[in-house]
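Questions regarding the structure given below will be posed in turn.
The complex appears here minus one protein chain, its other protein chains still in place.
Right after this comes chain A.
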Amino acid sequence: MLSVRDVTVAFAGVRALDAVSLEARPGRILGLIGPNGSGKSTLLNVVAGAIAPDSGSVSIEAVPIPAGRPEEVAARGVARTFQIPRLARRLTVIQNMMVGRRDQPGENLLTLLFRPGASRRSERALVVDARAMLARLGLIHLADHAAGGLSGGQQKLLSMGMALMSDPPVLLLDEPAAGVNPVLVEQQIVFLKSLAAEGRTVLLIEHNMEMIADVCDDVVVLDAGTVIARGSPVDIRRNAQVMRSYLGETA
């Protein structure tokens, strides 16, 4: 279980997050919604270790994560994507996928020099896995294209695939459907459900209410850095306060 306890983050005196707590469980998709600037991405960055909170803590299976150390948090099995996909644009799609796997023997110089066979074997297995994941994402026909040449939606799928290459128990997704064409969104919805069915904990930031209603088991609503509502997608839709904060004061 992923649990966030009383996390507070202030940027130059402005409280981006104010004592936020939440819990996300394996096999379930937790949606994180709220207006722009409500602190969703900041919360994701705290969970991913990219931002160290001023107070509060994040823990996985009751063990606190090393705050502010994204590479160590990733090693604990937390993978993430970004709102604007981060990829090695000059490398090919399959290479991006392959670099998603941690602990590769061929990334160790001594192994490379003295046991090159170990690296070659791991590469052969890795290519197979990477191609399987690309097929699952519907990107296999683009395997040898430069990642930078992909459409925005394809780049989002690719970065999700990279995040999954280390088989992470926890997955943090920042607006995977924003700016993506409806066909790819449908594909993502199916994909997200299959990830939860595999027993992963998924934390999803999304503005697309249709997607939230379709895939999320639970929803947490942030506004101005505090949790203003939580519940099932149906509860949240009925909640008048949420709709006001989402659609503006006039709604």
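Everything below uses one rule, namely that a residue touches a chain if its C-beta (ideal position, glycine included) is under 8 Å from a C-beta of that chain, and two chains touch if they have at least 3 such contacts; residues count from 1.
Convention: contacts and distances are computed from a predicted model.
Undergrad: The chain that is not shown, which UniProt protein name from "Chemotaxis protein CheA", "Branched-chain amino acid ABC transporter permease", "Cytochrome aa3 subunit 2" or "L-serine deaminase" does it carry?
TA: Per the UniProt record, the undisplayed chain of the complex is "Branched-chain amino acid ABC transporter permease".
Undergrad: Could you tell which one of A:Val99, A:Ile189, A:Met209 or A:Ala224 touches the chain left off the display?
TA: Candidates A:Val99, A:Ile189, A:Met209 or A:Ala224; residue touching the omitted chain: A:Val99.
Undergrad: For the chain that's not shown, point to the residue among A:Glu123, A:Glu186 or A:Asp214 touching it.
TA: Spelled out, the listed residue whose C-beta touches the missing chain is A:Glu123.
Undergrad: Identify the residue among A:Asp6, A:Glu61 or A:Glu107 that touches the chain left out of the display.
TA: Answer from the full complex: A:Glu107 touches the omitted chain.
Undergrad: Write the list of chain A residues that the hidden chain touches.
TA: 48, 50, 70-71, 74-75, 79-80, 82, 86-92, 94-96, 98-100, 102, 104-109, 112-113, 116, 119, 122-124, 127-128, 131-132, 143-144, 162, 166
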